[in-house]
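All protein chains of the complex are present and in place, except for one that has been dropped.
Chain nomenclature is as follows: A and B, assigned in order of appearance, with residue numbering initiated at 1 for each chain independently.
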Amino acid sequence: MKFAIQINEGPFTHQAADTAYQFTKAALENGHEIFRVFFYHDGVNNGTMYGVPPQDDRNVQALWSDLAEKHDLDLVVCVAAAQRRGIMDEDEAKRHGKGASNIAPKFRISGLGQLIEAGIQAERLMVFGD
Amino acid sequence: MSVTKKFTYINRKAPYGSVYALESLEVVLIGAAFEQEVQLVFVDDGVYQLTKGQSTDGIGMKNFSKTYAALGDYDVNQIYVCEQSLADRGLTLDDLQALTYEDEDDDWAEKSSMNLVNREQLADLISDADVLLNF
Partner (left out) sequence: MSTLHTVNKSPFERNSLDTCLLLIKNDSTVLLIEDGVAGALQNTTASQSISDAMGEGVKFAVLGEDLNARGLSADRVIDGISVVDYAGFVQLAVDHDNVQNWL
């Protein structure tokens, strides 16, 4: 089955990104396909490069980047939500005159259309949030 | 895209206390370009999103309530409001904006987009949706 995953909340404050990660991992391990993982609302904060959580706990961003690397996942951070919350890639940073980009490896910034497309192309959309 | 799916948005939260009402509306507007079938459901505190006369100067936040009135122009004209959620909150349909659309199959006659529904009808809406979006 082809899944689309929507994550509405940021790392650590809610379990959403963790549950989504465990679900995604289980889906992949059982032979299913992940069409896209779309980060919306505070979920964009899962894609920040500068988090340094305590060593004895999971690094939510790194878990997603690593999973994406291993399985060639499409991790999309919504541009509108990202602009509100200060997540930028090189293009966005340049366009808005910000010092540097802070988007984590394997995440890309794109529009809300990517979420709608995921809803159309996937067989199931799973929403993880608050 | 040749596939047409029924996209049903479930709105259960009041506006302004959290960002979900605003940002879910932004999904609806972008989604309009994809020519899918769109249904908006307002249940629980979601009914507050549609109240008339919202004035946000005092709280310093952007008043986005006018955007609901524009939904008809985006071919979003299936608005379902839970009548029990209204009643529980001491509200009636009169307290809400009367959203409309222009029916191109009927000489652009202005028609109401609003549907007051009971729980059984809402259960059917959820059961029949292809894609359910929650915020």
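Heads up, the rule we're going with is that a contact is a pair of C-beta atoms (placed from the backbone, for glycine too) under 8 Å apart; a residue touches a chain by one contact, two chains touch by 3 or more.
Just so we're clear, the structure is a prediction, and the values are computed from it rather than from any experiment.
When the omitted chain is restored, the residue from B:26, B:44 or B:95 that touches it is B:44. Subunit A residues in contact with the hidden partner, per the touch definition given at the top, are 1, 3, 8, 15-16, 19, 22-23, 25-27, 29-30, 32, 124-130.
Along subunit B, the points of touch with the absent chain fall at residues 10, 12, 43-44, 119, 122-124, 126-132, 134-135.
Convention: only the chains that are shown with their structure count from here on.
Inter-chain centre distance (subunit A to subunit B, centres taken as mean C-alpha positions): 27 Å.
Interface residues of subunit B facing subunit A in the complex, by the touch rule stated above, are 1, 3, 5, 7, 19-20, 23, 26-27, 30-31, 33-34, 36, 131-135. Interface residues of subunit A facing subunit B in the complex, by the touch rule stated above, are 6, 8, 40-41, 80-81, 111-113, 115-117, 119-121, 125, 127, 129.
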